[in-house]
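Excluded from the complex is one protein chain; the other protein chains are retained at their positions.
Chain IDs A and B follow the sequence of writing; residue 1 opens each chain.
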Amino acid sequence: MNGTGRPGDNQLGESTGDVRVGVYVCHCGGNISDVVDVKALAGLMAEYPHVAVAKEYPFMCSDPGQEIILEDIRANRVNRVVVASCSPTLHETTFRRALQRGGLNPYLYEHVNIREQVSWVHKDDHAAATRKALALVRAGVEKATRLDPLEALRVKAERRVAVIGGGPAGMSAALALAGAGLPVDLFEKGPALGGRLLEMGRVFPTGEEATALARRLAEDVAAQGSIRVHLGGEITRVDGYVGNFEVRVEEGGSQARVKAGALVLATGFDHYLPGAGEFGSGDAARVATLPEFQKALGSLPAGKVLRWRGREIRHLAFLHCVGSRQAEGLNPPQADGKVNDYCSRVCCTAALHAASQVLDRFPGTQVYDCHKDIRTYGRGHEAYYEDAAKKGALFFRYAEDALPEYLPASGLLPARLKFRDVLTWMEEVEVPADLLVLATGVVPRAIKGLVESLKLPVGADRFLQEAHPKLRPVEVANNGIFLAGTCQAPMTLDEACAAAGAAAAKAAQLLSQAEISLDPFVVELKAERCTGCGKCLEECSYSGALKLVDRPLAGLGATPPGPEGLSAAVIAVNEALCKGCGACVAVCEPRALELAGWHLDQFEAMAGAIAAS
Amino acid sequence: MTEKNFNAVREQLKLAKERRGPAPAGLVEEVKEQARTQKAVLEALDKGPLTVPELAAAAGLSPRKALWWVTALRKYGRVAEGPKRGAYLSYAKNAEKP
Partner (left out) sequence: MANATLSYDVLVVGAGIAGLQASLDLADQGRKVLLVEKQPSIGGRMINLSKVFPTLDCASCITTPRMASVAHHPNIDTRTFAELKGLRREDGRFRATLRQKARFVDGARCIGCRSCEEACPVLVPDEYEHGLGARKAIRIPFTNAIPQLALLDMDHCTLCGLCARACPTDCIDFLQKDADTEVEAGAVILATGHELTRMDAKPHYGGARLPNVLSPMQAERLLAPHGAYGRVLRPSDGRIPDSIAYVQCAGSRDRSLGVPYCSRVCCMFAAKQAMLLSGSLPTADITIYYMDIRAFGKGYEQFVANARAMGIHFVKAKVARVTEDADHNPVVRLERQEDRGLPEEVTHDLVVLSLGMLPGADPVLEDFAGVRAAPDGFLESPQAPLAPARTSQPGVFAAGTATGPKDIVDSITEAGSAAMEAVGFLRRLGEGRP
């Protein structure tokens, strides 16, 4: 890369020798213009050196907004573009693409954030906000004049997907990928495909046998010649990067290595396990978790009264939100010191589905349901709530500021659940419970090894963290890795299968071409300056991105010439693994390392512009 | 519009009127009424910025209608939002547009 970095050195089209920056200030509806004086800002920027045009518009990201830029590229010979708008995470790509459509190198673009960094945080001082915006936009222009026309990196991709986890989401993802013509390796550490689906009893809302569904999926998988199933193997390591992952699995005592261009994680969930004594847990005859109850329910013979472990259950109580919606200071913390403050999404419907089956099959058993809110949100879910109510289940809402208390059976008194009930104006009630079913929540399956070897982002709730909770639910920040199902969040079966399809879609898109293009913001090495000191290696967090290689000593500028035939260490960069964080640049004393698109002289010019403002 | 097309537009409008028949019931009266209301609103604002209830009183409209009008005129640049007065905003004629 030829980044000497003075204005005028950079080439766009050979036809234009001069740098002509177009500056575009976005109102973001009123998100920016209600605070920043966008007209004045554009007016001042029009006078700034190298700025050919400066304009403002209500939504630069909209089609007409982008059209303004394209028109200026055509008619005003604009060859560098600065848009001052929202965070670059939202729209940097949008505008780079617009430049590309306009025939300009997409990296001759600089994004200035005057929304999150200005208008949203300086609401009360419009004049100061405008001054700050001006300083930032000037800095953006300074950088823009020093930009190089970079080229996207191209990496060859292995046309194969590794799906980790053989539950319903993993199988669905594998089937969708095979359906799209992609070969798949499906890894399941258990002895058979099916995952949690094998333990669900009957599924809502159709009431089908979960095992039958699991069998159907497994048969479909087996029928696909392009899916290789790996059962009972332990994944010991996953290495590599987008297009070139390698999964190492220990199968029957031998190590296998599988190459894949993309990974789909379908590692699933665990049921929350109540702590010792939490709501009576441990009293196995009288307290069960909902998954235990669900699994057993199908095989219990119908009768007047439900029988559980040899006892007649005349009073059956369900307690919701065990291990979910926990509050700090009320619930004891989990092993990591945090409480599970999230909703587990599936337990309300699962509990009422079970309640409704009990009421159908054991008319002599009285059902009590103790909840915070009933969240039967999904299609067909509300029907279980209505059904249970109609068949005589009694509903209580326990106050959220105190935990219900489990009172063991004593003397003639059965075991009871004690709490204050919101529905009866905070009356203290004791609900009899010959059997208490704890509607336990969903926690992510522990996949520490994968998280560490792939550096996967994990959210505060310990589930894998998607790239954007609204728009990119099955992608993660790491390229080439996609999330299917409950490794990302609690989900019902149909939701997990839909997520699997969506993850498969992303993997299929990625591998629809033989090469994958990546942003070129990676470290560049000026080998002649490298002393092989290795400090950068200590700083680098992306294993394999930098390594020391041997090079003949002769001809290396910065090291003293040595005897013929000897070699010295020098750094080599794997561009596909480098994330462009710049940590190595900061420790490189001879300045042998620079970050493409983020050269130090660009920073200096930006800082200069801000200081001068 | 280009000069050449002036006649073409006239011709098109004639054909369109023939094809459609009479204008939708009450539309012409409604448009005339709108012109009168718009004039009344803008004249009321000639004397200075007004809040919605003040404008309603000055232009002989219901407050709800007065708000709809300042909303419409603001969208098309005829009226601009002025300073807040108590629990109301005031609206003024926009200096940029006549």
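Quick notes on this one:
Convention: contacts are C-beta pairs under 8 Å (C-beta built on N, C-alpha and C of every residue); 3 or more make two chains touch, one makes a residue touch a chain.
Nothing here was measured: the structure is a model prediction, and the numbers come from that model.
From the options A:Ile69, A:Val141, A:Leu213 or A:Ala415, the residue with contact to the unseen chain in the full assembly is A:Leu213. In the complete complex, the hidden chain is touched by one of A:Glu199, A:Asp494, A:Glu575 or A:Asp601, namely A:Asp494.
Annotation: of A:Gly22, A:Pro88, A:Pro106 or A:Pro168, A:Pro168 touches the absent chain (contact as defined above).
Where subunit A meets the omitted chain, the residues involved are 28-31, 34, 58-59, 61-66, 86, 90-91, 93-94, 97, 101, 168, 172, 175-176, 179-181, 203, 205-206, 208, 213, 216-217, 325, 341-343, 345, 373-383, 386, 397, 422-423, 425-426, 461, 463, 466, 468-471, 473-474, 488-490, 493-495, 497-506, 508-509, 512. Although one chain is not shown, part of subunit B still touches it, namely residues 1-2, 5-6, 8-10, 12-13, 15-17, 19-20, 23-24, 27-28, 31, 34-35, 51-53, 56, 63-64, 66-68, 70-72, 74-76, 81, 84, 87-89.
Heads up, the rule we're going with is that only the chains that are shown with their structure count from here on.
Centroids of subunit A and subunit B (each the mean of its C-alpha atoms) stand 50 Å apart.
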